[in-house]
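I'd like to ask some things about the structure below.
All protein chains of the complex are present and in place, except for one that has been dropped.
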Amino acid sequence: MDVLQKTESLSTALDWASLKLLLPHGIIAAVIVLLMLAIAIKRNHFSATLISTAGLISASVVASIQLVSQLLAANDAADRIFVTPLFAVDSMSVFFVSLLCFSALAIAISAYAYFSRAQEAKEEFQLLLLLATLGAITLASANHFASVIIGLEMLSMALYGMIAYRIHMTNGGAASLEGAIKYLVLSAVATATMLFGTALIYAESGTLVMNELSSGTASPILIAGFVMLIAGVAFKLSLVPFQLWTPDVYQGGPLPAVAFLATLGKVAVVAFLIRLLLISGLLTVYAMWQLIALVAVASIIIGNLLALRQTNLKRLLAFSSVAHMGYLLVAILSSSLSTDSFAAALLYITVYSLLSLGAFSCISMVSSSEAEVDELANFAGLFWRDPWLAAAMSLMMFGLAGIPLTAGFIAKFKVFFVGVSAAEWGLLIALIVGSVIGLFYYLRVIFTMLMQSDSEELLAELIPLRIVDLDSTGLVIVIAATSVAVLLLGVYPEPVLQLMDRVATGF
Amino acid sequence: MNEIPLEAGLLLATILFAIGLLGVMTRRNIVFVLMSLEIMLNSAGLAFVLAGARWGSADGQIMFLMILTLAASEVAVGLGLIIQMYKKFKTVDIDVLSALKG
Amino acid sequence: MSILWILLILFVGGVVAWISEAINKQLPRWLALSSVILAMLPLVSLMDGGDDISSAWLSSLNTAWIPSLGIQFSLAVDGLSLLLIGLTGFLGIISIASAWEEINSRVGFFYFNLLWTLAGVVGVFTAVDLFLFFFFWEVMLIPMYFIIAIWGHENRKYAATKFFLFTQATGMLLLMSLLGLAYFNWKATGVLSFAYEDLLAVDLAGDVERWLMLGFFVAFATKLPSVPFHSWLPDAHSQAPTAGSVLLAGVLLKTGAYGLIRFTLPLFPNASSEFTPVALTLAVISILYCAKLALAQTDLKRLIAYTSVSHMGFVLLGIYAWNLIGLQGAVMTMLAHGLSAAALFSLAGGLQGRLHTRDLRKMGGFWLASPKMAVTAMFFSIAALGMPGLGNFVGEFLSLLGVFSVSVSAAAIAALGMILAAVYSLWVMQAVFQGESTATSGLQDLNRREMLAYGAMMFGLLVMGFFPNLFLVFSDSAISGLLSLDQLVAVAKGRW
Partner (left out) sequence: MFDSLGLLPFLPFLGFLILFLSGGGLPRRIVAVVGAGSIGLAFLQALLLALPVIENDSLVSQQVIYSWMSVGEFESKFGLYLDGLSSVMILVITGVGFLIHLYSTGFMRDDPSYSRFFAIMNLFVSSMLVLVLADNLLLLYLGWEGVGLCSYLLIGFWYSNPSNGYAARKAFVTTRVGDTSMAIGLLLLFTQLGSLNIEELMNGAETQWGLGSGYAVAASLLLLGGAVGKSAQLPLQTWLPDAMAGPTPISALIHAATMVTAGVYLIARTHTLFELAPDVQLLVAFIGLATLLMAGFTAMTQRDIKRILAYSTISQIGYMFLGLGVGAWSASVFHLMTHAFFKALLFLAAGTVILSLHHEHDIFKMGGKRKQLPIAFASFMIGSLALAAFPFTSGYFSKDEILLAALAIEGPGLWLWIGGVVGAFFTGIYSFRLVFVVFFGESADHHDDKEVTGFTMAFPLMVLMVFALLGGFIHPPTDFVFSVEEAHSEHSVSTLIHAIMIAVPLAGIGVSYLFYGARLWSADRLLEYSLAKKLHGYWFSGWGFDALYRGLFIKPLLGLADLNRRDFIDSIVATIVAVSEAGNGLLVRFQSGSLRWYVLSVVGGVAILLTLGGLL
């Protein structure tokens, strides 16, 4: 109970009212148990999915309601409730929880279509997904390093399983295994590094509670601790120089797992990072700022360059995620207008996960657990065979490239905006250079889909299109919903911008 | 009290961490890699215990317990994967896992 | 309101044209044609004074769009925009005409892209919120990218990507600059706004102004294009389908010039004024260097593309003359070049459609087989080389006249471009139409539809050449208004 004693100044009472704030976590935890039982009783892919989606829907709805009430309650002053020292419930955590739940919901739905043709044990995927989601939302609302570790590891552990999920497939099983082992080993190294860093921080500052952290007196050990902690985070966000694992894991893992990794895996860590940086005031230490800026610039340039000639779509998206995390860091780094840059970062990560979800869903549309279609060449002429799918995919690519009419533009615009406001010209130049290189490969994807399919060699590589049947209805809905959201945000972003502003000021 | 200085303890932890790292980097047998990971995690645990001792708080020990659990589950999943790997590749040499690249 | 109608008709028309393909393959082109014509009708109401009496604009529209970023959906038309929208509409019709037979696959989608490009361009010409301007600026690229990438020629991937990358890369600089501008306005006034008229009032420190101006300039100079940002254009033009080339050369290039006139000069008067020698030098280099390059080309469309760059140099020249004559010359050159270049590209496209090559070395002696085409080509070549009596001359002469009082050497050297223009224009005529007729003598002459289109363009150039006042009167008030802005007057006083 030492922990509690040290943080007595905070509202520590574990009463029902504050526990209610963790309702989304509770719902998902309960559903996990329920699902486990259900699977034990009778295996049924549909009902397993139904249970997990139902859980995720209710968690999302609850989180959204919480978000709305939080925003309505929080006018200007930060309104933060600590549920035990482990969790902080504030506008940001609620926002992230709802974002994570919605994303998980989308992935759960698309996973159903993906696994619908698999022969054996496909129900556990939903279980792992729920576990990982629980880890993610725990991480997003963590206020104590203990909960950070719990959240992070719950997320990672479940992801190992999800990535390795295709292990029994004759076609791609080895890749799945390779990806999982690589991720496991590297992730463990990163976790160890992070833990060691945390220990150093603890040794210097004497606290494990984030909102008590301060980097005011920067001793070498403290800085070393923070550097190691940030390195661990950078690994999870696959920032340069820790990006090497990303493409391999993306390529090896089954699509829903990769989509999860690319969205929730990033969003939750970003939530932690933002909380860490904003609370600890780490960015005011110029050395740290420079370090992170360096990482950001390197990620933008190197990530984009790596994707330049990539012909595997999943690897391409992996490299592009490296760059996008770099863009995100630009927003975080431009914190001279802190709420604004915070809002920009929130918007960016939201839009990024939206676009990633859309892109992976589009690939899922032509893939299944039996056969993944992820080579760019397979998409040749898609425009003429399945215009809607190709249009959705193009939309996502344009969005990732930051072209107007899509949400990607608004997000990038906002990043530019805070960058200009903070006069971070160097970062902006990197952002421009990176965007231009990025555009090149996104356009390549679009162009490939535009290719006229009348040449013989192309026809040979063509993939059979998935017929929109009962199994894939959910996936179609996900694609449609993300597309509409991307367009809507691109044309009329005002409500979302305001939401982000409110979340940011409420923090 | 005749305390061991914190710095010395941290140095030990760091050395352990480095040994673990070296193991992960150099061992080709994946079982040894997992063992090296254990060493790394434990070195972090040691550091936590030391730090907790500095502040006279139990937090460090709690964290150590958590790390133990974490390491255990990590190894559990890891071993599961190793079995699958052996089934597929008939080897536990980590270098066979380099099909995905570029 | 009428501006909104133009945009809406084009946007909706595009969608309708696309959908209509399912009903009938012929339908999209008719629908596209009628929407462009319909979209131009509101212009007529603007010609006599407009519907907005309260301001300097002929017509304007202003509603909140993204208030949290201070962004408004605000459109306005003055004489300059009016002329350029008119040009857009006219060339829109021409491009539909030139696509009539050339585009046979995915017809609906083609006309969708075409109309959306037009809509984007109209948006660019009318937006008076800088964010909105940037929005349209980018939006017009996407359909154009599709036009080149889908219906282009053999090397279309390279060309389309290059086109998109160039404009995007420099577009980012523009974005950065306009954000900087908004930021400094925000810092000074506490109001976040992207409105043109608010930003006009921003007082910038010298260095800041210089850098921001550069961002604007580079973006617009790329679109114009001017050396050294021109190299996307020959590829884009030569690979685009005819309608694409027509729109690119006729309309899209003009957005760059429009941007310079509407934004770069008034927003950054001091920096632009300092920049004048550089801009004039670039203009002169564009004129001569690209004329020289044109001489070396064997690809007909590439050649015309280089001549386009050369002619747009006169626009840049006129703009940086900083006086009414020069700017009016620039406007006139924009209009006239719009028609003449569009016609030349159209002809090149027509030749390619008939011969399946753009290689000059495989052409020759087509006069005998297709005299109408030859005479048409002769007309537009002559227009391009600056024959008095045709629009291009008026523009180029006024540009030179305007710039002469600023820089005698720039005007004098640029005038040498007129000699080179004669050299390449006539050389092309010789290579294609004169000389002994080659094996491909069965060249089909222009048909009635083509004659109508070319006839309209010839008529337009003649009217511009002989009655330039009909056009100049529209832009006169806009440009005089621009030049009488306080800050520009101050700068002008400083110059002389």
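In this document, chain identifiers A, B and C correspond to the written order of the chains, with residue numbering beginning at 1 in each.
The working rule: a residue touches a chain if its C-beta (ideal position, glycine included) is under 8 Å from a C-beta of that chain, and two chains touch if they have at least 3 such contacts.
These figures come from a predicted structure and were not determined experimentally.
Q: Counting contacts across the entire complex, name the shown chains the missing chain touches.
A: A, B, C
Q: In the whole complex, not just what's shown, which of A:82, A:115, A:160 or A:242 touches the removed chain?
A: Result: among the candidates, A:242 touches the missing chain.
Q: From the list A:230, A:313, A:346 or A:503, pick the residue that touches the absent chain.
A: Looking across A:230, A:313, A:346 or A:503, the contact with the absent chain belongs to A:230.
Q: Looking at C:355, C:415, C:456 or C:485, which residue reaches the missing chain?
A: C:415
Q: Write down which of C:30, C:100 or C:427 is the residue touching the left-out chain.
A: Hidden-chain contact among the options goes to C:427.
Q: Tell me which residue among A:302, A:390, A:405 or A:422 touches the hidden chain in the full complex.
A: Checking the options A:302, A:390, A:405 or A:422, the one contacting the hidden chain is A:302.
Q: I need the residue numbers on subunit C that touch the omitted chain, in ascending order.
A: 162, 227-228, 230-231, 234, 292-293, 295-297, 323-325, 328-329, 365, 367-368, 371-372, 378, 382, 387-389, 393-394, 397-398, 400-401, 404-405, 408, 411-412, 415-416, 418-419, 422-423, 426-427, 430, 433-437, 466-469, 472, 476, 480
Q: If you put the missing chain back, which residues of subunit A would it touch?
A: Contacting residues on subunit A, toward the hidden partner: 181-182, 185-186, 189-190, 193, 220, 223-224, 226-228, 230-231, 234-235, 241-242, 244-245, 247-248, 286-288, 290-291, 294-295, 302, 305-306, 308-309, 437, 440.
Q: Suppose we count only contacts with the excluded chain; which residues of subunit B make the list?
A: 21, 24-26, 28, 94-95, 97-102
Quick note on the criterion: only the chains that are shown with their structure count from here on.
Q: Chain contact topology under the given definition, line, ring, star, complete or other?
A: line
Q: Farthest chain from subunit C, going by the mean of C-alpha atoms per chain?
A: Of all chains, B has its centre farthest from that of subunit C.
Q: Indicate, using Cα centroids, the chain positioned nearest the centre of all protein chains shown.
A: A
Q: Counting in whole Å, what is the centre-to-centre distance of subunit A and subunit B, each centre being its mean C-alpha position?
A: 26
Q: Multi-chain contacts only, two chains or more: what residues does subunit A have there?
A: Not one residue of subunit A touches more than one other chain, so the list is empty.
Q: Quick one: which residues in subunit B touch 2 or more of the other chains?
A: none
Q: If we count contacts the way the header does, which residues on subunit B are in touch with subunit A in the complex?
A: Going through subunit B, the ones touching subunit A are 6, 10, 13, 17, 20-21, 24, 30, 33-34, 37, 40-41, 43-45, 47-48, 50-52, 54-55, 57-60, 62-63, 66-67, 70, 73-74, 77-78, 81-82, 84-85, 88-89, 94, 97-102.
Q: Of all residues in subunit C, which touch subunit A in the complex?
A: Touching subunit A: residues 65-69, 105-106, 131, 134-135, 138-139, 142, 145-146, 149-150, 157, 160-161, 164-165, 168-169, 172-173, 175-176, 179-180, 183 of subunit C.
Q: In their shared complex, at which residues does subunit A touch subunit C?
A: Touching subunit C: residues 384, 398, 403-405, 409, 413-414, 416-417, 420-421, 428, 431-432, 435-436, 439-440, 443-444, 446-447, 450, 452, 492-494, 497-498, 501 of subunit A.
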